[in-house]
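Missing here is one protein chain; the remaining ones are kept as they sit in the complex.
== subunit A ==
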Amino acid sequence: MSKYMLIMRGNEAALAAFEAKPFEEVIEAMGRYNESMIEAGVLVAGEGLADAAEGVVVEFGGEVPVVTDGPYGELKELFNGYWTVETPTIEEAVEWAKRAPLGVGNKIEVRRVNGIEDFPADNEWIQKEAQWIEQAGK
């Protein structure tokens, strides 16, 4: 078993289509989708992001990072939220991704989440990170 993050991304057309839909309808479709993954025992975490217009982008390029207001300017896609599922294969994570109630212009990127076992146990920074995760978890 591995954890996979289903990363939801969408372009402006997808956002416009989403906003044109009745809110109740969107909430119900997402709710049903989340419930189906909870009932299947695979959903372990997930969060949706607030409007990108509220966000800020810190961009690295020149000597100092450049801070601009969101949305991302040049970028054609916005990162809107994620689900973390725990499945034995990436194919099963993909199968869950395919069932998301999303329309044209949306994408879900499926990525395996690194576990502590992916890193050398004797690295000082890996040990520190594990401690931070532990402290944050309490």
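Throughout what follows, a contact is a pair of C-beta atoms (placed from the backbone, for glycine too) under 8 Å apart; a residue touches a chain by one contact, two chains touch by 3 or more; residues count from 1.
Keep this in mind: contacts and distances are computed from a predicted model.
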item: UniProt protein name of the chain not shown, from "Energy-coupling factor transporter transmembrane protein EcfT", "RNA polymerase subunit sigma-24", "STAS domain-containing protein" or "Cysteine-rich domain-containing protein"; value: "RNA polymerase subunit sigma-24"
item: Sole contact to the chain not displayed, among A:M30, A:V57 or A:V94; value: A:V94
item: Which of A:A13, A:I27 or A:A45 contacts the chain that the document leaves out; value: A:A45
item: For subunit A, residues in touch with the removed chain; value: 1, 3, 38-42, 44-45, 84, 86-92, 94-96, 115-117, 121, 127, 130-131, 133-134, 136-138
